[in-house]
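My structure is below; once you've seen it, I'll send some questions.
And now, subunit A:
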Amino acid sequence: MIINTDSTKPIYVQIAEWLENEIIAERFTDDEKVYSQYQLAELFNINPATAAKGLTILVEDKILYKKRGLGMFVAPEAKMMILEKRRSQTLTKMVTDIVLEAKRLSVTKAELIQLIHNCEVEI
Partner candidate 1 sequence: MFLSNSSLFSVVKAQVKYKINAYNGLIYSLIILQVLGIMLGGVAGSSGTSINNTTISLNTSTIDLSFIFVSLLAISVGNLITTKAYRYDDFSFVATRLSSSIANCIVLLIFSCFAGVTTYFSGYVMRLILRVNSSYEFVDSPSILNDPLSFLLTIIAIITILWMFSSIGYIAGTLFQKHKLLFFGAVVIMVMLLIAGTWVRISEAIFVENGSLLILAMKTIVITISLFVISTAISKRLGVRT
Partner candidate 2 sequence: MNVIDCQKVSKGFRRTNALESISFQLTDQKITGVIGRNGAGKTTLLKILAGLTKHKSGEVNVFGKNPYNNLMVSANSILVDDQMTFPDSLTLEELLRSAPAFYKRWDAQLASRLFQYFKLDSKQQHSKLSKGARATFNMIFGLSTRCELTMFDEPTNGMDEAVRTDFYRALLKDYITHPRSILISSHHLAEIEHLLEDILLIHNGNVVLHDSIDEVKEFAVAVQGPIADVERWTAGEKVFHSKIIDGQRLYVVVKNNLELERARLEGAFIQVLSASEVCMYVTSETKGGIDDVFK
Partner candidate 3 sequence: MSITTWMIVLLGLLPAIIGVSIVLYLIKKLNLKGKFHLNKITTITYFSLLIACGVIYEIIPKEPTVDKLSNEQLVQLQTENNSFQKSLLKLEENKLNQKFLKEEWSHEINGNTLSLEYKGNEIYSTRVFVEWMETTDQIIEGKVYRSNLNVYGLNLDQKVPLHRVEWTGNQLVIHEPSVQELSFDRFSNRLYSFNQVLYDEEIRMVRGQTYIHLKVPKHIEIVDPLGLQMY
């Protein structure tokens, strides 16, 4: 992956996403050590502090855990958590779009809920 500095996403988000993809692809398995901030910096030609930020996001999301003095490790069930996260995020985003569209088309909240109900029944 080449880091795209012109992308709307900050570099550290791109780093975090790349690591998540690696975990999903099972290139890192549970409790395995992942790249350090310096290795990431070298790998992507970025500032180590930026790389560290990317790692921190994943630690905050409990996808990685820190072992003092040893580095970052993939948390058990990390892959599941990532998939879960992405799923919820994607869904939220879709719902937002639906709500926005509904607003533009002057569809009320009740009507929208009704639509969802109908959909569910059909499926």
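A quick word on the picks: all candidates are chains of the complex that A comes from, given by their letters.
Here, contacts are C-beta pairs under 8 Å (C-beta built on N, C-alpha and C of every residue); 3 or more make two chains touch, one makes a residue touch a chain; residues count from 1.
Bear in mind the structure is a predicted one, so any value in this text is a computation, not a measurement.
Asks: Of 1, 2 or 3, which one touches subunit A within the complex?
Replies: The single touching candidate among 1, 2 or 3 is 2.
Asks: Taking the complex as given, what residues does subunit A use to touch candidate 2?
Replies: Going by the criterion above, the answer is residues 3, 5-12, 38, 41-42, 44-50, 53, 96, 99-100, 103-104.
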